[in-house]
Structure formats: C-alpha cells, structure tokens
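Complex shown without one protein chain; remaining protein chains in place.
So, subunit A:
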Amino acid sequence: MDTVMDRVVSWFARLVFVFLYIPIIAVVVYSFNASEVSYRFTGLTTRWYGELFHDERLLETLRTSAIVGLLAGLAATAIGFLTAFALVRYRVRGRAFFLGAILIPLIVPEIVLGVSLLTIFSTAGIPNGLLTMVLGHIVITLPLATLVPMGAMAALDPSLSEAATDLGATGWITFRRVLFPLLRPSILAAFLLSFTTSFSNIVISTFTSGVGTTTLPLRIYSTLKTGLTPELNALGTLLVLFTLLVIALVGVQQMRRILASTN
C-alpha cells in the first residue's frame, strides 16, 4: 500500500515539475518559430535572434535592468549584511522593533511603496532616473538581503568565535578569518536574490524610472498594447541560458567545496 502511494506521489511530483517548466520550454521553442503569430509553428528560424541583436533600444533596456540590478543588489547586500550582523550579534535596544521594521517592505503592497517613493522624490526635487530607481529597488530588496545572511548567522556555532578569541584573534581578525568565510555563501545568495528581484521588478520601476531608464520588464509590459514580438522569446531564451550558466558556476563551486571538505 505504501508503494502505491509512493508511486502516486512521485508521479504527481514529476507532473508539477513539468508544469513548472512548460512556460520556459515554450519560450525557448517559440524563439525559433518562423511565424510571427505564436499559435502557429511554421518552421525553424534564427531570425528573431538576429533582430534582437540589432534592436539597440531593446538591448538598452536590458542594460538598464542589469545596471540597476547590480547597483541595487550590491548596495542591498552590503547594508543587509551589516544589519543582519548587528541584529544577530548585539542585543541593542529596540531590536525587535527594528527587525520588524526591516521586514515591512515585504508586506506593504508594492504599488503603495511605488507611489510614495514617487511623491518623496518629486517633493525632494530629485528627478526620476537611475538614482531613484536604484534607491527604490534597495527598499524592496533589503529585507531579503537582511534575512538570508541572518539565517546563516543564527546557525553559526558561537563557540567558533570564542575559540578564535581564545587563540588570540582580535574581533576584526575573527570576523575576517572565521565568520566572513563561513557566511560567504549566504552573502552570495543574498546578492543573487536581490539582483533577481530587482531585475524582474515592474511596479517600483514604473514609479521611479525616468528619462532613459526604461527597464526590460517595463518595456515588455508596455508592449502588451501593440502586441508582443517573437524577439522577446529570443531574449527570454538568452536570459534562461544565462541563468543556467550562473547556477552551473555557483553549483560547481559549491560541489568543489563539499568534495574538498570530505577529503
């Protein structure tokens, strides 16, 4: 009886898995579709990749997204790490309040944040552009960039830093030689999560973008009125490939670490 149940569950899991990947596979397949209408497959072509590489304006939105994602991701990771470190290490007054406050942007609807950011920036006389968009994206990525390293820090054995101190290490050396290397994977994870969140954001971007800072998701979303082109499928395929590359690199690095520690 158990085995039947197991089999059902395992098939169900496979179905869920397939369901999750159908859209991605469809994007890849249709990026090679010769027809302009997506419901009809008329043959294979690489035409859309050619058009994509000549579409400077679309590529520029990709560049904007990448720059904003990098800047916001790096800033959020740095601030998030320091925040997490302070919250885990020190019993400061108002700690619980502060911890709650940092999570608020996760709960508040993005549209509310977007509108208020727009109001704040215009009241302060800061023109919308790269700066405002990066600031906006830091607001939404900071909770993630704080939570991820916080979890890793909480899991660290406190005796490690005690041992380091016993062996004569100063606080700074303990941090640099013991804590930081142990936390590095979580910092990388925090950065990648922040980057992805920023890269795919629409709502905050809508309200904080300015002249010359249309991001890729904004462009795709605004294309809905006149219809999506297969070029976007080609771009989507390249992004999927790129993601796989990153996962492969990070994955290989983690595997090496595991193998090294077992030897």
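Everything that follows uses one rule, which is that contacts are C-beta pairs under 8 Å (C-beta built on N, C-alpha and C of every residue); 3 or more make two chains touch, one makes a residue touch a chain; residues count from 1.
The definition used in the following text is that contacts and distances are computed from a predicted model.
UniProt lists the omitted chain of the complex under the protein name "Spermidine/putrescine ABC transporter substrate-binding protein" (options: "Spermidine/putrescine ABC transporter substrate-binding protein", "Hydrogenase maturation factor HypB", "Alpha/beta fold hydrolase" or "4Fe-4S ferredoxin-type domain-containing protein"). Within the set A:V28, A:L59 or A:V240, the residue that contacts the chain not displayed is A:L59. For the chain left out of this panel, the touching residue among A:L142, A:A164, A:I204 or A:L218 is A:L218. Considering the complete assembly, subunit A touches the hidden chain via residues 35-40, 53, 55-60, 62-64, 66-67, 69-70, 115, 118-119, 121-122, 125-131, 181, 184-185, 187-188, 191-192, 195, 206-207, 209-214, 218-219, 221-227, 238, 242, 245-246, 249-250, 253, 256-257, 260.
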